[in-house]
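Okay, handing you the structure first.
One chain of protein is taken out of this complex; the other chains stay put.
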Amino acid sequence: MLAEFLQYLFTGITIGATYALIALGFTLIYNASHVINFAQGEFLMIGGMATVSLTAMGVPMIIAVVLAVVLAGILGIALQRFAIAPAKQADVVTLIIITIGASIFIRGIAQLVWGKEYHVMQNFSTDQPIEVFGAVLNSQSLWVLGVGAILVVALVLFFTKTLIGKAILATSMNKEAARLVGIRTQMVLMLAFMVSALLGSVAGIVVAPITFTSYDIGIILGLKGFVAAAIGGLGSGVGAVVGGLSLGIVEAMAAGYISSDYKDAVAFSMILLVLFFMPRGLFGAKVVERV
Amino acid sequence: MTALVEVKGLDKAFGGVHAVEGVSFSVEAGQVYSVIGPNGAGKTTLFNLITGLYTPTKGEILLNGESTAKLEPNELAERGMCRTFQQMQICMNMTAIENVMLGRHLQLRSSLFTTLFRLPSLRRNEAAARKRAAELMEYVGCGEYLDTDASAMSYGALKRLEIARALAAEPRVILLDEPAAGLNAVETAALEDLIRKIADQGTTVMLVEHDMKLVMGISDRLLVLNYGRVLAEGSPEEIRQNPDVIAAYLGG
Amino acid sequence: MFKTVIRRAGKCAVVAAAGLMMMSAQAAEPIKIGSFLSVTGPASFLGDPELKTLEMYVEKINEEGGVLGRQLELIHYDDVGNASSARNFASRLIRSDRVDIIVGGSTTGATMAAVPLIQQAKVPLISLAGAVVITTPVKEWVFKTPQTDRMAAERILTDMKERGITRFGLISGTGGFGSSGRTQTLEVAEQMGMEVVADVTYSGSDTDMTAQLTNIRNTSGVEAVLNFGFGQGPAIVTRNYAQLGMELPFYQSHGVASDSFLELAGASAEGLRLPASPLLVPDSLPEDDPQKEVVQNYKAEYEARWDSKVSTFGAYAYDGLMLAVRAIEEAGSTDPEAVREALENIDGYVGVTGVFNMSPEDHNGLDPDSFRILEVQDGEWKLIK
Partner (left out) sequence: MLNNLMQSRLRGLVILALILLILPVFLGNPFHYELVTQMAIIAATVVGLNLLVGFAGQISLGHAGFFGLGAYFTGIATGTYGWPSVPALVVGAIVVGFIAWIVGRPILRLKGHYLSMATLAVGFIIAIILNNERALTGGPDGMPVPAFEVFGWELSAFGSYSLFGIDIEGFQAWYIFASVVLLVAVWFALNLIESPIGRALRSVHGSEVAASVVGVNTAKYKSLVFVISAVYASLMGSLYAHFQGFITPAVASFEFSILFITMVVLGGMGSTFGVILGAVVLKLLPQVLADFQELEHVMFGLILMLTMIFMPKGLLPTLTIFFSKRMRRKAGGEA
């Protein structure tokens, strides 16, 4: 019984950590620019695919990872600079469509460059699973959790200790005021997209040994990340982490205990339930409408 | 005369901060009743409470003797209360006259069936509503804008448009939140005439306004708020001579 | 204003018309082979090798002088794994491109979406998709080259039974292939007196199936596990299976019969069995096997041309094209009815997938023995029987 429960929990936490990292990326961009970036999943794909293809070309793993992350960062900046920034007076929905267009485009390019096959990435450490109270844990799960935790801590430090982080926060709260105190808001937005892309690509790399990777892996993971961010409350970092983990765990528990046919439906019902009682997600900011 | 709007011990706190605290007063039908006070005194919050946009933390509001506690803004509108906003609420996705015709919403109930097939009855009612709306726009002084997109109108014109929309609902009491803000002297004078005209036709007017000359000129009674509390209440003459008000406004 | 509207409308109409015209460029001479495949999208691992195969053999046949002295022209569209666009492209092939025969439909959904159209337009279709519903009941104009999923289920369950297994756990994908395979497996199991004690599913986009497998593992009486699905899902299932340390005999369906599956699943695939065409083990076939030469040739030609491993899916397209060519040759024309009849009377065509013997009652023409049972040993496919 316990072993079974633990097994579902491990599964849920691992995949949930991935959702959380993607959700954090959403949150970052949402905070800085109020854009829901449907291309978020593509950062994840770029991370995984670039690393796999570079290592296949004989580049050492570490360097491949760094190059992949840099590539994703550049892509993030490009996305902001060439797709989001020019669409100044665009509506929220219009921006969503732009990011959807961007994700189709990026995916198309990735398919041309890397082909359509799924690719394997080796576990970072041993292939031998770890046993805990009769449940088994893939060693890569620890990597996902560890890297996820480090990234979360780094993000917190980034936003509270560094000037750039504070500038992003200030811009997210009030763009005009930030500009008045001398923050170059366009620069800050670009940075936000870049950091978000870095997050996504790292997530894509650590999770690739578990999920495999391919040019279209970003679609569903990106979507789940959006779901996680919405559960947690858009714009809340804590919310993204909690939302991601709880989505992952609910999925795993539903698959194990309720019905594997309807596990995704269970997850989506959970969102409806959360939003029904908390219209701004678990940790979303409460906004009093000013009139 | 009975009180049209009666406010009893009203309290509104936002996360522990009292924006309005222990406010009581009553407005009688036909009056021009103004609420004044420095910025942040809680005037707009008071209006938001009265019109049902906020729920009071404590206290009660009676409209024509009926408690408004469970009523939504639209239900208050059905009972004859309408308002304008300090930060204008104009539907920028419509033309000017459509905004005013929106004000006639309650008078224009039509079934979905009638609407989908655009039956003659609907066309008749629409034509009448349009005529009335045009009259009102003329009345408030923005008659030249009729089919202009609201987004293309000047600030002053929009202010008047908002009043026309509120009037279109044929309210018994109309709440105007800083109608003169951002208007020049000529426009303000026109506004004063307008408010007087509205009051003369028997509509009760509640007013939040900073322009003292305007307020003192047209109000029957005044309520002075300071830090959410009532500082004074009375006729313009009484207020002018109230030492607390003088201290608050002049001595700071 | 009125003028602009009219002018704008006019422009729209012209643009639309130009767009439509572009799509109907006509040519009279060559024999037109139409094809709609899932070259991109979730089923691209089917459509991609299928298209490559069609392209390369159409070229080859043309170099060798074509069919009936006419060149072949391949007209192809990508349905992205979406059934509605499959139907639309089928319509475009028939009504706009006016093809003589269609080889295609990578997935059952895509094929079935086009079937009503095909039946009414009376153009022969050779489908490359697996489910039994495509040819059972028989549809006059619809043929298919892969073995049915029912045959696969029969083959797997027979093998289980021979190993003394009667109770097994079933895990399947919720996509068309897995879902249909699941239904067939349940039916066949009942017929053969076997019991499916656990029955779980995963969706095509799932990235971890540990929860489902744990569920099976904790069901008492499970003697073996069968996974029916395709895409990357079964590879993840295989790896999770190994991670959970499950030791029961493990079966996969023919949906993963390709070398790329071995690459993805790695060492965790060790010992699993599946039914597949002999394409994966051409050299292990006995010399007297009639398929040996065809299989070896296809494998060699494909790998030389595309520099990538063959898959059994590409072979479905090979057989589809060759059946079409043979039928046209035997009919002596591209008259649809004549071609259809010739297809229906194909007898003893030796293909990569198996030996085809069509009849008015059987538009697939394969028997379950065309499936060989393979086992993964030392990271390679081994022929068991």
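For reference, chains read A, B and C in written order, and residue numbers begin at 1 within each chain.
What we mean here is this: contacts are C-beta pairs under 8 Å (C-beta built on N, C-alpha and C of every residue); 3 or more make two chains touch, one makes a residue touch a chain.
Computed from a predicted structure; not experimentally measured.
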item: Neighbouring displayed chains - absent chain, whole complex; value: A, B, C
item: Selected residue (touches chain absent from view) among B:Val17, B:Leu112 or B:Val186; value: B:Leu112
item: Residue of C:Leu54, C:Leu74, C:Val103 or C:Ala131 touching the missing chain in the full complex; value: C:Ala131
item: Residue numbers in chain B that touch the chain omitted from display; value: 51, 53, 72-74, 76-78, 82-83, 85, 89-94, 98, 101-106, 108-110, 112, 115-118, 122, 125-127, 129-130, 146-147, 162, 165-166, 168-169
item: Residue numbers in chain C that touch the chain omitted from display; value: 1-9, 12-13, 16-17, 19-24, 40, 77-78, 82-85, 87-89, 91-92, 94-96, 108-109, 112-117, 120-121, 131, 133, 174-176, 179-180, 183
item: Residues of chain A in contact with the chain not shown; value: 30, 36, 83, 86-87, 89-94, 96-98, 100-109, 111-112, 223, 226-227, 230, 234, 261-262, 264-265, 268-269, 271-272, 275-276, 279-281, 284, 289, 291
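To be clear about the criterion, only the chains that are shown with their structure count from here on.
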item: Centre-of-Cα separation between chain C and chain A, whole angstrom; value: 35
item: Distance between the centres, which are taken as Cα means, of chain B and chain A, whole angstrom; value: 47
item: Between chain B and chain C, centroid-to-centroid distance (C-alpha), Å; value: 70
item: Per-residue multi-chain contacts in chain A, two or more chains; value: none
item: Contacts with 2+ other chains: residues of chain B; value: none
item: Contact footprint of chain A on chain C as seen in their complex; value: 40-42, 44-45, 48, 174, 200-203, 205, 207-208, 210-212, 214-215, 218, 232, 235-236, 243-245, 260, 263-264, 266-267
item: Sites on chain A touched by chain C in the complex; value: 4, 7-8, 10-12, 14-15, 18, 111, 116-118, 120, 127, 129, 136, 138, 207, 210-212, 214, 216, 219-221, 252-253, 255-256, 260-261, 264
